[in-house]
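Quick notes on the structure that follows.
For this view, one protein chain was removed and the others were kept in their places.
Up next is chain A:
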């Protein structure tokens, strides 16, 4: 007698896919469909206030406009500069904090918790907080500087091109340095003590131990933090929008404030989506770069103990 094959949903080969199906469907509906939809709209003259414009196919015109748009490229370059400065500052400060906290034994847990406070605030609130710190009339910073006799006039922290960008980077660094500090501290905790002692006996001074032993060991952790943070910073929106709104006159405009303005304020959703796709390529480029670095730095870390 020939045994009948069970129906395909009962065969072992398909079980994993069957179990994953709800997740796959969810991702399909909430991620993939919107992605495809927005990709389509980037080839139309879609405006939120005129739904019928969704069918108005304009080909590559949105992309042509963007590539010829100086404001877009200014925001693009500013985003890269912003990202580079913020990530490097956060890395250096985070590393310093992690190394210091790693040294102390008493109160380490408390400090670790305190260090995470900035991460617990909503970015919007951080933005408001620093908006008031840097406000030229009522801001605490200008008040302090004047009381101490360090300046005699109101410094336009959020108006001047350089000062405004500095202020935003300051807020960003204040909020996110602890991400680096925590990840690097985890790295320091995981670090074996023996190679460090071996290096000391081998003739290294404190700096050389750090440079040749500790830092190479920490690099995988650095790159993990860099990957996460580069994605975060590349889509920076909330802090900037609250503190300066991208202004004045576009001096602090980053990609996502520009995209939001184009899509919602100017209602040009098709063009905004085209910008979104270009900025996604930027994020992918950064992620790819840090991932390559991460894999390279992790190659030798296995089996060292």
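What we mean here is this: a contact is a pair of C-beta atoms (placed from the backbone, for glycine too) under 8 Å apart; a residue touches a chain by one contact, two chains touch by 3 or more; residues count from 1.
Simple rule for what comes next: contacts and distances are computed from a predicted model.
J.: Given the options "Sulfur carrier protein ThiS", "Acyl-CoA dehydrogenase", "sn-glycerol-3-phosphate ABC transporter ATP-binding protein UgpC" or "NADH-quinone oxidoreductase subunit J", which would UniProt use as the protein name of the unshown chain?
T.: According to UniProt, the chain not displayed is called "sn-glycerol-3-phosphate ABC transporter ATP-binding protein UgpC".
J.: I'm checking contacts with the chain that's been left out. Which of A:195, A:246 or A:270 qualifies?
T.: Looking across A:195, A:246 or A:270, the contact with the absent chain belongs to A:195.
J.: One chain is left out of this view; which of A:205, A:266 or A:292 touches it in the full complex?
T.: If we include the chain that is not displayed, A:205 is the one touching it.
J.: In the whole complex, what residues of chain A lie against the chain that is missing from view?
T.: Looking at chain A, the ones touching the missing chain are residues 192, 194-195, 197-205, 208, 212-213, 216-217, 297, 300-305.
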